[in-house]
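Of the protein chains in this complex, one is absent; all others appear in place.
And now, subunit A:
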Amino acid sequence: MKLQVNGTVHELDIEPDMPLLWALRDELNIKGPKFGCGAGLCGACTVIIDGQAMRSCQTAAGEVKSNVRTIDGLGKPDALHRVQQAWLDEQVVQCGYCQAGQIMNAVALLEANPTPSDKDIDDAMSGNLCRCGTYPRIRAAIKRAAAGQQTGA
């Protein structure tokens, strides 16, 4: 089967019901999406498909027809995406394991809704678990990225 990830098309010989998460991690060595629960409960595996934040552990690889965006294609340390930069500016991260999923979810939110309210942020982000308790800084970083978006920064 074919799978397009961050703009690159890969040819894969896998079972169509293999979760996208494991096709990415173990077959394509794309390690950005993280395994947290395997049941769509924690959001660590979040990727973006057709503008939607998706739990890659609950998405069958065989059903994916569009380009999959993962954090690996978002930005690099020397060329950060606006949301990643906001994460750095607010010093959000602690252990960091959930943050790839948090960032991808925030990117999907801001692309759909450039000026989210606190409630919009809660609604979009409450499916993403963080055991280090970085939520207040995640909220601040989303607001910072949104403000930068508005001013074109």
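As a convention for this text, a residue touches a chain if its C-beta (ideal position, glycine included) is under 8 Å from a C-beta of that chain, and two chains touch if they have at least 3 such contacts; residues count from 1.
Heads up, the rule we're going with is that contacts and distances are computed from a predicted model.
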Chain excluded from display, named as in UniProt, from "Molybdopterin synthase sulfur carrier subunit", "ATP-binding protein", "Xanthine dehydrogenase" or "Isoquinoline 1-oxidoreductase beta subunit": "Isoquinoline 1-oxidoreductase beta subunit"
Omitted-chain contact residue, chosen from A:16, A:51 or A:136: A:136
Selected from A:8, A:52, A:66 or A:126 as touching the chain missing from the view: A:126
For subunit A, the residues touching the chain missing from this view: 14-15, 18-19, 21-22, 25-27, 29, 31-39, 41-42, 44, 70-72, 74-77, 80, 84, 87-88, 91-100, 103, 121-123, 125-139
